[in-house]
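So that we are looking at the same thing, I have put the structure below in structure tokens.
What follows is an incomplete set of chains from the complex, kept in their original frame.
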Amino acid sequence: MSHSIDFHASQTAMNDQMVEIKPGATWTYTFHADYAGVWMYHCGTAPARWHIANGMFGMVIVEPRGGLPHVDQEFAFVQSEWYLGGQGQPASYAKANAAAPSPDFVVFNGVANQYKDNPIPVKAGSRIRIFVLNVGPNEMSSFHIVGTIFDTVTKEGVQLLKGNAGGWGSQAVDLSPAQAAIIELTIPEKGMYAFVTHAFNFVGKGAIGVLMGQ
Amino acid sequence: MSHSIDFHASQTAMNDQMVEIKPGATWTYTFHADYAGVWMYHCGTAPARWHIANGMFGMVIVEPRGGLPHVDQEFAFVQSEWYLGGQGQPASYAKANAAAPSPDFVVFNGVANQYKDNPIPVKAGSRIRIFVLNVGPNEMSSFHIVGTIFDTVTKEGVQLLKGNAGGWGSQAVDLSPAQAAIIELTIPEKGMYAFVTHAFNFVGKGAIGVLMGQ
């Protein structure tokens, strides 16, 4: 079937750059990244939810002029939903289309529980930046990391918190489908820190990973 | 049956201005608009969700003292849900009441796909302001316009972005039921720009329109 790309980081008419790409054809999508942000891209061919539900999405990071301040480690997590079709079949269009969504899995970077089964090593005391994007297609995220506090949060281009130690902190960032955030935190000590969406019905469906402080 | 009005732009006891209006009766609801914002109004007679689900809602815009800066065109979109009853019947109370909402249609300004079937003409290069209100009654919105970036966003009275060209931009605005925002953008060129809630399960249920750059 045909596909296309919709880069949220770009400003272009749908019939200019987001055009149909037929099987075997090629297309060069040209745009100037005028705005900093953490942006979704996805196949935009109708019905887009079907293409998104089959995994045709990703994240584009556009840093502001001069870049972001130095941190020790950066990670990028894309939260998405799987609506399973039958064995060997693509995702279920009927399920992904349902108005009362019931994803079979809710995952970070495509695979349920992958960072729980294989925790991500981080250094105790180090400064961490996480780019997190919720591609849906249907459900919101409430991104949280157990045992840590976010002191710096930029959501949809808005710097909400600025690392004011001793000031206010944040426990969760709400992201509707197609929203993204940049969060920063310090790993307080050695040990285990689970990251989840705090919509806990989805934690048992794969939306959990672990940062392992070493 | 009786009805009433609940203006979110007002400050008044429910038993002062939001009183029952019996069929055939009249009532003048008096209030002073003390706060700028984009406000929902709706019938407040219990159960209010039934009245809202039957379309008894709207938007009130209170501009700040001195007004908003000049733009080329302004639009107002109210996102809402239809829970169909039988033929010739009002909206289904049972469906609208369900805790796992399954709206039959999710629409802008009352009618599914109306601005897809009849695109709204806008000028390429022009500056656009959109007042967007999510009246629900149940579901959140993730308002997005394909091919554009919001450089100015005021949500629930809070100016989140201020048109800092070359700075940060926003791809989607999250609105829980009864929340509203004012967004601004520039139409980059001639062509088609679809506006949706990026909760894509609802796009196929009518939550899509088109701005046509000319």
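For reference, chains read A and B in written order, and residue numbers begin at 1 within each chain.
Please note the rule applied: a contact is a pair of C-beta atoms (placed from the backbone, for glycine too) under 8 Å apart; a residue touches a chain by one contact, two chains touch by 3 or more.
Computed from a prediction, not measured in an experiment: that's the story for all the values here.
J.: With 2 chains in place and all of them the same protein, how many does the whole complex in this file have?
T.: Whole-complex copy count, per this file: 3.
One rule holds for everything that comes next: only the chains that are shown with their structure count from here on.
J.: How many Å are there between the centre of chain A and the centre of chain B, using C-alpha atoms for each centre?
T.: The mean C-alpha positions of chain A and chain B differ by 26 Å.
J.: How about chain B: which of its residues touch chain A in the complex?
T.: 100-104, 106, 140-142, 144, 146-149, 151, 153, 160-161, 165-174, 186, 188-194, 198-205, 213
J.: Going by the contact rule at the top, pick out the chain A residues touching chain B in the complex.
T.: Residues in contact with chain B: 6, 8-16, 18, 34-37, 39-40, 44, 47-49, 52, 64-65, 96-101, 136-140, 154, 156-158, 174-180.
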